[in-house]
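A single protein chain has been omitted from the complex, and every remaining protein chain is retained in its original position.
Per-chain residue numbering starts at 1, and chain names A, B, C and D are given in the order in which the chains are listed.
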Amino acid sequence: MLSTDDYLAIYLTLQLAATTTVVLLLICIPCGWWLANSRWRIKPLLEAIIALPLVLPPTVIGFYLLVMMAPQGVIGQLWGGLFDSTLPFSFTGLLIGSVIYSLPFVMQPLQNNFERIPKDLLNAAATMGASPLDRFVTVVLPLSKTSIITAASLGFAHTIGEFGVVLMIGGNIPGETQLISIALFDRVENLQYQQAHILAAGLMIFSVVTLVLLYSLNSNKRGGSIWK
Amino acid sequence: MLSTDDYLAIYLTLQLAATTTVVLLLICIPCGWWLANSRWRIKPLLEAIIALPLVLPPTVIGFYLLVMMAPQGVIGQLWGGLFDSTLPFSFTGLLIGSVIYSLPFVMQPLQNNFERIPKDLLNAAATMGASPLDRFVTVVLPLSKTSIITAASLGFAHTIGEFGVVLMIGGNIPGETQLISIALFDRVENLQYQQAHILAAGLMIFSVVTLVLLYSLNSNKRGGSIWK
Amino acid sequence: QSLRVAVAANFKPALELLQPEFERQTGIKLRLSAASSGVLFAQISHGAPFDVFLSADVDRAEALETLGLVVAGSRQTYAFGTIALISKQADRTQDELITDISNSAVGRLAIANPQTAPYGVAAQQLLSCWQQQAVFARAVRGNNIAQVMHYAATDTVDIAVIAQSLWPGFNRVVQQPWYLYPVPSDCYQPLEQQLVILQSSRNTAAAKRLVAFLLSAESQQVIAGQGYLQAQSQTR
Amino acid sequence: MEVTPLLSADITLPLANFALAAEFTLRDNSITALFGHSGSGKTSLLKVLAGFDKTPGNNVRFKGQPWQDQQHFVPCHRRHIGYVFQQPQLLPHLTVLDNLRYAYRRRFHDDGPSIEELCRWLALDDLLSQYPGSLSGGQQQRVAIARTLASNPALILMDEPVSALDADSREEILNYLEQLHRRLSIAIVYVSHNIEEIHRLADDVIILQQGKIVQQGPVLELANLLDSPLHGRQHTLLEAEVCHYDSQWQLTTVNIGDNQTLQLSSHPTTIGHRLRLRIPASNVSITLAGGDNSSSIINYLDARIISIDEDDRGSALVRLDVQGQPLLAKLTRKSVHQLQLTPQQQVVAQIKGVAMLSDQARNISDASTL
Partner (left out) sequence: MEVTPLLSADITLPLANFALAAEFTLRDNSITALFGHSGSGKTSLLKVLAGFDKTPGNNVRFKGQPWQDQQHFVPCHRRHIGYVFQQPQLLPHLTVLDNLRYAYRRRFHDDGPSIEELCRWLALDDLLSQYPGSLSGGQQQRVAIARTLASNPALILMDEPVSALDADSREEILNYLEQLHRRLSIAIVYVSHNIEEIHRLADDVIILQQGKIVQQGPVLELANLLDSPLHGRQHTLLEAEVCHYDSQWQLTTVNIGDNQTLQLSSHPTTIGHRLRLRIPASNVSITLAGGDNSSSIINYLDARIISIDEDDRGSALVRLDVQGQPLLAKLTRKSVHQLQLTPQQQVVAQIKGVAMLSDQARNISDASTL
């Protein structure tokens, strides 16, 4: 039914989605907080640039990323100078692509959330001697739990489902850069509808189960919401 | 530089993105509110189902939508019974596809936002004689302005950039279902890099300008934030 | 009067070349929808309103015929696709090319995905013919032949197996020089590309005129100039 | 004949550490004070009356109609009530003026105050274009009160409405509430920790303890219970009729029983009006001799000692009876012994006349600014 390549693809997809989500959170939590508090004039421009990956078709983003990651490209030269490897067709390349592509989906909900943390709550923590970092960790993050979960699930799911970008920069090498979304797409393209159905159903069931667990956990836990 | 087909595609894209955004808001604002307030046991399942379009590759979603919209499909039969037209390869079909595909990006931020509207603020409005609908319109919506803008911009941008779904259900018919994302994709596929760059740059500039305007409007306006 | 033509991506440049002449001759406007053959097949089998379908292979045209979606007897071969090797190095002999291929690192050789693209099958045949099956596993796969061109155009690979029909367009856009090495046709099966007129067409007459035009000697000449073999050149 | 109460409630509601269990009625056109320690369930009770809490098992009837019981639930916006929250809860996206208009446009009856009147009276004119986020705590509370009045409800629930206000603003608002409740047929439930406020405003009192009602009834009867003996503060609360006004000296004479009168300086009063008076026990002294022309004390009442309670800090609380009207006096234990006071003894209670003015008399006609 499913080939070893398919299993490899599933494994790789989960690995990529998980890593991407982690990287995205690591980027977006601090940057979102910074954006939420910044009064810089340039802020709307930054926000617009972050939103850009939304408006370009994934394949096109993939194409431009490929251009940049190619050995002579901007990123490629930089990378080549630092490491003895090339980005395209590597896991790292895929990761970079996924992160850029999913960035707005994680950044925007987080920033939006951060903008709503009541200032006086942070002031209260400050009077108790909590430094900005301390406040961020002990007040901002716990109060943002729901949003972080929403943002992470958007990011994770989107990485699983994305395929234009990774197809382009990944090169679809089985066991290295072939992802489940591509395998599924291949089946459809190739009129192997039966296998496509199986893969799609598997993906959906997995996602539904994961998401249901996530959402029920999230709605059961009390005390995490600021405004009850 | 750009052909008439390209202009048609731009026009069609904007029309589709705008319509999709409007439809999405019309769906997600009430549903998101309902979800935010529901204590139904099934809620996490519903939430997971809404998030599903995220995990399937767009082309695959497009494929299944195509299957369902085909005259013999579930939706297709229903539609055929009501109207004397077919869904796939029509603007309506594209619209339905885009709406389904972008649903989670609009629903999740909105629901998340609605969950944070302080209950006592609504109670206060109720004591002044505001019915639930009245409260929704005069309290919930204004307090959700930022989130609605975020959600709408995610939805709009995503519809502009999306192409897997519309390629599949739209059929890429110039002047009818060919969108800018597909046109751009075509240029890239056909190695017409020059035109692709122009289209991509145009799309990006348009988006950046729109988004910058949107975001600066949003950040300038005072009094819209609940927790300052 | 217009015709909606679903055309496999690889043939679109050739068809666009022929389009003005056809429109001038007949006054029938062509509206081209290009996608991969697989996508087009899925769409047509679900009611896409095309008049003519130019597939990149035989299978999908045949499958539509089996489904009874085509005008009986309309399935015909309109061209044979050929492949070629491109390399960044000039003046390589065939043996040198084979050595280059066998020495290529992971991700330095690009071919189309045999599972989705007919050109991928041909490429696979070529590799077997040259005893390079092992290389196949570490090759970069474009999901269609156009993607293979992107890899070459961005210099992320050193060698690629491409559709010869795409070479002129490719050569126009690349900055770094690439070199074309035609491949002996005995190493792979040229790709037979078939067309069908769709049952649902409301303009079968015009569709037939297009088919006739494509199969005309003049058109075939043009097609051959685009890196295809003429439909009549091979008989099965 | 039983009069149907304005509102009758039987409430059972589980809270964090105990359950609210309260059965009570509100009289029409009355102010009922809800009194109790922090956390005793006052806010929770108001929220049930307002219809915020749909927990089943509560019965509330208003003017004979069920607001909630097994079968019915009238939602909050159809109860036509006003609610002043403990935290102001202004609509943050509307300016002060728009907050007021929000209520005014949806007002329940047309005969209420206009926005202009409310602004004038609550001194909101300078704030109208501000957003709630830039108001001070007290300003927010004033806007919240004005908003509630703008919707002109039939029953107002107020949760410590003036706790964040300075004395002057508080005074004006209390004055207005008195007026309001007399002019319009309106009932008010008023949560307050301030005994003076309750003494002044309330007709009835409900005392809550750990979710249970421990006392309820007219404030004149329960006044002593509200005083906390711990802090040495006791008062006599009484209502008396104006029987004379001396315009030369601006002295009002009130009748508090057969031939027993009190004089208090005040704005002009109308004969026949009833005034509420509050006499701190510490303002009452006892003398065995009669009146004394050389002292500025002008009120001397014949009284009988009912009981004497000594505490451990040198004070004694003497309960007196003045022609049926109870009166409390706080003395030193030493005085009690020196004067050899004993129950049933006839004495003269000296009350410093002006002391009574520390309460605004209830019916002073020009006390309002409206």
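The definition used in the following text is that contacts are C-beta pairs under 8 Å (C-beta built on N, C-alpha and C of every residue); 3 or more make two chains touch, one makes a residue touch a chain.
A quick note: this is a predicted structure, and the numbers were derived from the prediction, not measured.
**Student:** Going by the contact rule already stated, which one of D:I115, D:L184 or D:I297 would touch the omitted chain in the full complex?
**Tutor:** D:I297
**Student:** Touching the absent chain in the whole complex: find that residue among D:Q130, D:Q179 or D:Q325.
**Tutor:** D:Q130
**Student:** Which subunit D residues would touch the chain omitted from the figure, given the whole complex?
**Tutor:** So the residues of subunit D touching the unseen chain are 16-17, 36-44, 86-87, 126-127, 130, 134-139, 141-142, 159-160, 163-171, 193, 195, 228, 230-233, 246, 249-252, 263-267, 280, 282-283, 285-289, 292-298, 312-315, 329-339, 350, 352-355, 357-358, 360.
**Student:** In the whole complex, what residues of subunit A lie against the chain that is missing from view?
**Tutor:** 118-121, 123-132, 134-135, 138-139, 142-143, 145, 222-226, 228
In this text, only the chains that are shown with their structure count from here on.
**Student:** Can you name the chain whose C-alpha mean lies closest to the mean of all the C-alpha atoms?
**Tutor:** Answer for the innermost chain: B.
**Student:** For subunit C and subunit D, what's the span in angstrom between their mean Cα positions?
**Tutor:** 91
**Student:** Measuring from the mean C-alpha position of subunit A to the mean C-alpha position of subunit B, what distance in angstrom results?
**Tutor:** Their C-alpha centroids are separated by 19 Å.
**Student:** At what distance in angstrom does the C-alpha mean of subunit D lie from that of subunit A?
**Tutor:** Roughly 60 Å separates the two chain centres.
**Student:** Residues of subunit D that touch two or more other chains: which are they?
**Tutor:** Within subunit D, no residue contacts more than one other chain.
**Student:** Among all residues of subunit A, which ones touch two or more of the remaining chains?
**Tutor:** In subunit A, the residues touching two or more other chains are 63, 182, 185, 188.
**Student:** Can you identify all of the chain pairs that touch?
**Tutor:** Contacting pairs: A-B, A-C, B-C, B-D.
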